[in-house]
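Reviewing the structure listed below.
What you see is the complex with one protein chain gone and the rest in place.
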Amino acid sequence: MSATRTQRFEAEALAGLRGLAARHPSIFRVNWPRRLLSVAIVAVLAGLFVSGFWALGFSFARIAGGLDKLVEFAGFMLPPSPGSYATFLTYLMALAQTLAIAFLGTLTAAILAFPFGFLAAKNVIPNVFLHFSLRRGLDVVRGVDVLIWALIWINVVGLGPFAGILAVATSNFGEFGKLFSEAIEAMNKKAVEGVASTGGGKLHQVRFGLLPQVFPVIVSQVLYYFESNTRSATIIGVVGAGGVGLHLYEQIRMLEWQHVSFLVLMILLTVAVIDFVSGRLRFAIIGNAKIAA
Amino acid sequence: MLVLEGVSRRFGAKVAVDKVELTVVPGSFVGVIGRSGAGKSTLLRMINRLVDPSDGRIRCGDVDVTGLRGRELRDWRARCAMIFQQFNLVGRLDVLTNVLMGRLNAAPSAKSLVRLWGVEDKAIALAALEQFDIAGLAAQRADSLSGGQQQRVAIARALAQSPEIILADEPIASLDPRNTRIVMDALQRINRTYGITVICNLHSLELARGYCDRLVGMAAGRVVFDGLPESLTDDVARELYGLEAADVIGEGATSPAAAGWGARSPVAIPA
Partner (left out) sequence: MSHVIARLPEPRLRALEDAYGAAVAAKRRQVLLGGLVLAALVGLSAWAGEVDLAKFFANLWRFPSYIGDIVPTLRLAHLGEDLAEWYWGLGYWLRLMGETLLIAYLGTMLGGLCAISLCFLAAANLSRSARVRWLVRRVLEFCRTVPEIVFALIFVAAFGLGPVPGVLAIAIHTTGALGKLFSEVVENIDMKPVEGVSATGATWLETVRFAVLPQVLSNFASYGLLRFEINVRGAAVMGFVGAGGIGQDLIESIRKFYYSDVSAILLIIIATVMVIDLATERLRHALIGMERRS
């Protein structure tokens, strides 16, 4: 039977084990340094992982108790409901505020960052010092979270959605400045040279050589950020800067779980709609292939 | 004894394999020929169960291959190794580990998942590599090898499974004439020394005549020829291949020893 003949290969291989080991010692030798290194790496990562949980006060009792409560909360969340029609209208208005914060914040940031993008682009203004300091400045603005910006702007214009708009605008300004200048640096030089070759000045080169190229890229990036800002604008109310986040915060603190789940549902729905619309717009502007922010 | 009973496979409205009846004697070297799109790959993949038949039954001894699931299906796959046109190695792993893939079914999962291979498994993998003179490449990344070398690694992987059947799906279609010979010789050798059944899809008639002891011709999913290589006349071949016939039959080269030279069809062959 063939099965027995097939075993012959295995049998032969095993019979020749000593010869194989002699011919290929490196394969049969256990590479202890390497094995120890991989064990050590895993041990360090896992050790940090486990001891980290311990250091931050995780315990089975706490997790179990928390999960227990979560299940209980989940039960209370059903069915989602705003309680009354008036509250529903309040929430709807708050949601509109959230959208306004995201929209105006993104738009303002884009308009302000637009000239900065050109200034911080190496190929437009080839000044190393200016380039470096502008980029680092933008990095600092980016490094501060939008919630922190909200707290700072509240000091200036008081509580409310206006502070939220300014916060989103500021933190996005940092992002856009960097993104725009990178987009401009990545642009094809040919069109600019083409305009220059017809005798166009520096401004002409930017207007007719660069702008038509970068505009779709920039618009697509701005729309992408609008989507992500819609998400952050939902929580900016937590620090008092308007929008649906304030209600969410209050309802969670008051353990009004039906309201909470209703608000979360509203947020999910809004985000989905915005993603859809903005995705369509991006597609129309730039085509599917290049949707990459 | 591998037996196919009325095996069919449909992709939507397209019938890729149509009521194939086939009995393969252990230890034989069967060539499956036919133009591209005839259903050769689908047939082989159904035997290994990479593709499930829509109809019919595949049996091997007292095992009903069509009904296998889970552990039993994996055991069956280990018994019938598969070799592919594009080698299907894991390019980023070294050659030895690629061959050790053939031992996964036999080795305990807990150990192999963290690459703690047993000495026996390593010995079998190395012995398989030595069979094809590539043991020296054991530590190299598979994607750094030439096509011919990669296909030999793939055959070594198949051999390491110690299979009863090897299913080779156009194993030489991506190779140059010299490597074609090396790979076909390798298949022939394991067929002869270890009695492993080889079922090999081939596009080239010359090669099929040179290496196989039985030919199965397919056209539009059906078996239209089944017999000894000698009995496959040029007329039958012309019927099998249609317009491609002239390319496939070759420009006058008749000796099986010269197989592979100029025998490749210019038509792109899908895997």
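Per-chain residue numbering starts at 1, and chain names A and B are given in the order in which the chains are listed.
Everything that follows uses one rule, which is that a contact is a pair of C-beta atoms (placed from the backbone, for glycine too) under 8 Å apart; a residue touches a chain by one contact, two chains touch by 3 or more.
Worth saying up front: this structure is predicted, and the values here are computed from it rather than measured.
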Partner chains on view for the chain not depicted: A, B
Contact partner of the left-out chain, one of A:Leu20, A:Leu99 or A:Val217: A:Leu99
Residue of A:Phe73, A:Phe88 or A:Phe114 in touch with the missing chain, whole complex considered: A:Phe73
Given A:Phe28, A:Phe114, A:Tyr249 or A:Phe283, the one touching the chain that is not displayed: A:Tyr249
Hidden-chain contact residue, picked from the options A:Ala22, A:Leu48 or A:Leu78: A:Leu48
Residue of A:Pro33, A:Gly57, A:Gly75 or A:Gly199 touching the missing chain in the full complex: A:Gly57
Subunit A residues that touch the omitted chain in the full complex: 45, 48-49, 52-53, 55-58, 62-63, 65-67, 69-70, 73, 93, 96-97, 99-101, 103-104, 107, 139-140, 143-145, 147-148, 151-153, 155-158, 160-162, 164-166, 231-232, 234-235, 238-239, 242, 245, 248-249, 252-253, 255, 260, 264, 267-268, 271-272
Sites on subunit B contacted by the missing partner chain, in the whole complex: 48, 50, 74-79, 81-82, 84, 86-93, 97, 101-102, 104-105, 109, 112-113, 141, 154, 157, 161
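Everything that follows uses one rule, which is that only the chains that are shown with their structure count from here on.
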Sites on subunit A touched by subunit B in the complex: 1-3, 5-10, 12-14, 16-17, 20-21, 23-24, 26-28
Subunit A partner contacts - residues on subunit B that touch it in the complex: 26-27, 96, 119-120, 122-124, 126-128, 130, 135, 138-139, 159, 162-164, 190, 193-197
